[in-house]
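Moving on to chain A:
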Amino acid sequence: MVTPIVIIAAALAMAFLLPVLEKAGKGLIKTLSLLVLAGFFAASLSWVAQILQTGAIISQTAGFKAPVSINLSVSMMEATGLAVIYLVALLSGAFQIFVKKAVWQGKELSLYFALILGLSGLVMTRDLFNLFVFMEITSISLYGLLVSGRDERRFEGGFKYMIAGGLSSAFYLIGVAFLYRETGQLNLDIIVAQSGQANLYLPLLLLTIGILIELKPFPANGWALDVYESADPGTGAVISAMNTTALILVFMKLMPLLQAFGSGIVYAALIIAGLTFFLANLAGIRQTSGRRMLGYSSLAQTGLILFVLLSPSAGLSEERGLSIIASMLRLDTIEVIALALLINHALAKSALFWLTEFLKKDALHKSSEEGDYRGNRGWLIPAGMAVLALTALPPFPGFWAKWAVITSFGAAGNIGGIAVILIGSLLEVYYLFRWFIRTQAHGEDGGDVIAPQVPEDFAPEAAPAPAGLTIKPAWQIFAPALSIIILTSLGLAWAFLSLSGGQELLLLPLAALALYALFDLIALPFAVKNILAMAGLGGYAYLIYGELNNMTLIFGAVFIAGSLVQLFLLFNKRDKRSGLLPFLVMMILSLGNLLVFKSSLGFFFSWEMMTVSSFFLVIRGRQASRASLRYIMFSLAGAFMIMYALADGFRGPLTGLVFAIGLLIKMGAIGFHIWLPGAYAEAEDEVSTFLSSVLSKAGLFILFITAGIYGQTFFPGAGNAFLASIDINAILGWIGVITALAGAMMALFQEDIKYTLAYSSMGQIGYMILAFSIQSHLGWVTALYLAVTHLLFKGLLFMAIAGVIMRTGTRLMYQMGGLIKKMPISFISVLLAIIALSGVPPLTGFGGKWLLYSSLMEKGWYLHAGLAMFSSGVAFLYLFRLIHTIFLGQPKTGMFENIKEAPIWGLIPQAIFMMVIMGFSMFPSLLIKPLQAAVEMVYPAAAEGVAWQGSTVLSSLGYWNGSAVMYVTMGVFLIPLAWLMIVNGRIQKVKQFNIVFAAERPYKPETTHYAYNFFSHYQKALGFLVEVRAERFWTMIRKSTDALGGLVRRIYSGNAQTYAFHIIIFVILFHLLAGGTF
Partner candidate 1 sequence: MTQLLYILAFVVMAIGLWGILSRRHLIRMIIGFSILDTGIHILLVAIGYRKGGTAPILDEALSKGEALMNAVDPVPSALVLTAIVIGLAVTALMLSFAVRMVQNNPTMNADEHKELKW
Partner candidate 2 sequence: MIYIVAVLGIVIAVSAVFALYTGKILSAIIASGAVSLVASLIYILAGAPDVAMTEASIGSALTTVVFLIAWRRISRIVATSTEKEDKNA
């Protein structure tokens, strides 16, 4: 069995012998080092196994017992930590040996082994002075590795690193000296055992400062950034992954010493760690160099891990997976969380560093440049997953660890801690995703596309440029790929553990992602893949059917059945479109999971899965880089708010409100809506049908499920009666109706069809929020009714429009016209959709309106009713504009001569939806009765006098008989039609321009097709309502955070002496924080 001391000896022997062995042959030393590194990793795993049986492994040196000689001990935490270090060491060793440009020769490899020796010594030794020696070995071998870099600024970075390293070891040495003087011992365990010591505060202060400076705390970490920026990516990965992990393990080793004799120090370190995490993320936003940004990110992650470690209430979470792992590894929960964060950071960060090696240049891509890796799966998959892991998104260990931390903070009521972590990680999400999105942006993507692109000269849109030339990553990509695979499998293992108690279903989306990605890999024809997707969805629906109650059945129908029908649309795809189906199926399944989760963790896991998969769908759009960044930012901000509310267990006064705001952001309510048009419109046509008709209901569904919490007042405990009386529902109601109006108004003045439909979706969601907030039987029935019918007609509209865009190649309405002759079926489906949407009687729309106004009047919200009617009038306007500019009016000569009807696969789902709409219009009870059954549980119908008389539905205010209306309309329509047919026996068809044009003959369709700026008079009258306000507000917020970030990063002025000065300031600050006086 390999004892720790043998590892140290082996590393040492390798370090000494490699320069000589290099003479024997380059290949030899490469294979030898890889073998030895693998051996180290295997040894650490064997320790983990052995410790499980026998407890910590202690090995003495020099044949004497501990205090007299130096001893090394490896407890479970150290063993697992070392396993992480050796794993990253193996991967980075392999990377450095085979990377093209800066291959490590004999000398660098021996320095590398000296580094590994130093790190393992750091973690194992129990003797404080010996710790100093190993710290020096690590730093000096790192300086040596820095020398072998390529960036000529590395010496400036190295010099600053040495000054900081020198000062920190000076402080450490003074600390050890005086500690020896007070306690007479150098061995850590003996000192801790000595009780009743004189005040060890000062020596421990110096000791901790020595360690902390190496861990790059806030004021004194300028040098670290310069090192990250100038070092090779390989060395950067080594520093950020292995060095930080070892030093954090050292800090954990010293914790008992600090807790015994210097409690003030722990508090000060906590504050410093929190500061480092937050401010490093803040400054990270302003970065232009990729590696420096990763430097800031690793500073932040170190700060986060320390912050979690040191905060007293971090280990209380009794999350299922966590407790199983803790019992398996015999660690306590705080250690498991720290371990998870360490692994997550080490593997993901080193993967990202290695991936920067393959980028053309270190500087971040400007928004207008073509990303190096658009559509290049080899590079994008590891990079994307690494970014996900770092921002703690499922299924990576970081997600579970962060969930455990936040819930335990919530349990202990540590709101400040939650706020710091969530806001900080939101900042990190911003700059990491910005980097990722830029590397894969499309050539033509101006990077700032969130509004429709209307060319000045009315010329039809240029044909899209072919995908740019992308760099093929060398096969050395295996190193980052391998580390990501290991990280994902760890994350999945944890996921399986924590969801095994009856929630295995929640893992299905991941399985589906893997399965369909496999199909993509083996390049099945798209049609086959689509059928498999449908089969998968069908199977899933069958699986969860048993667990659905009334309410979830309805949303199940919306989520699963709705998407099943819309999958037909994908059949008209000719090219491979790899990557579309896996994420699409994953999104739909995670939506389905929202119906069947059992614990708040299950809910949040599926919620984040949905966010992640929908992000990867939006990002496929040709000009979707800016829109997808906004989408991920807002979705995650909303998700973090929800996480806060879940962690707080809805006890806090405002958590109900924060939870509601989180959902409103996801639904795109007014004020939070600026991500919605970009995401829905810029995504691919097939994807935007799913996004707007299915995904937008997710927030609404959660509103329904957690309805219980909205009973609270808005300002609980507010002084005067009026404030206390405002409850959340009133606020939600006003938000809903204003969103409805704003959505409709904004849709009115758009030139691009998809933007019109996106804003119209926003308007419809406003209606749903309004209906929900009425909190009565009729109100909820209306909300559900609107949800279902919105799926139908919005799906119909988007599919028809997708067909039109595919045929005409443009999205601008004024460039089309007169398509009714070429695409009659699309015309009918759009006609039916706009009748249903605007609420014109015979079809389902009117049912929604009738239910809405009855419930509003019952509730007494008369003003809302008035505003809702006005916005439904405005809705009628943009719908007519849509159908007129596309299908009616004068067809453009020359452009659309030879276009055919939309492909058959697009028309089948439209036909299905049309039939369903007609069905529900004829027999509204078919739809309303199940909705009432769903709502019955919460608000009984009888209480509000809602009853059925035959096919007429009665409410306390009025009545409505859907079938009668349909028959009367049919009758009233057919009789005049018959009359006209009889009278107009000999009708003559005429060609295009045969119109009464005041005796002239119009020859140019552009002038006679009235389409551009259709409602200019309306713009003059009510244009002021639609000025850009929310956009400016959010841009102001981004700018101020940028400015703040700029302010923070100015501290790192680049001057080596100022960095030394920062260290002295840090010492003073630390002393003050630790409660010291002068």
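Here is the rule we use: a residue touches a chain if its C-beta (ideal position, glycine included) is under 8 Å from a C-beta of that chain, and two chains touch if they have at least 3 such contacts; residues count from 1.
Quick note on selection: all candidates are chains of the complex that A comes from, given by their letters.
As the structure is a prediction and not an experimental result, all values here were calculated from the model.
Within this complex, the numbered candidate that touches chain A among 1 or 2 is 1. For chain A in complex with candidate 1, the touching residues are 129, 133, 136, 140, 143-144, 147, 152-153, 155-160, 162-163, 165-167, 169-170, 173-174, 176-178, 180-181, 186, 225-226, 229-230, 286, 1049-1050, 1052-1057, 1060-1061, 1064.
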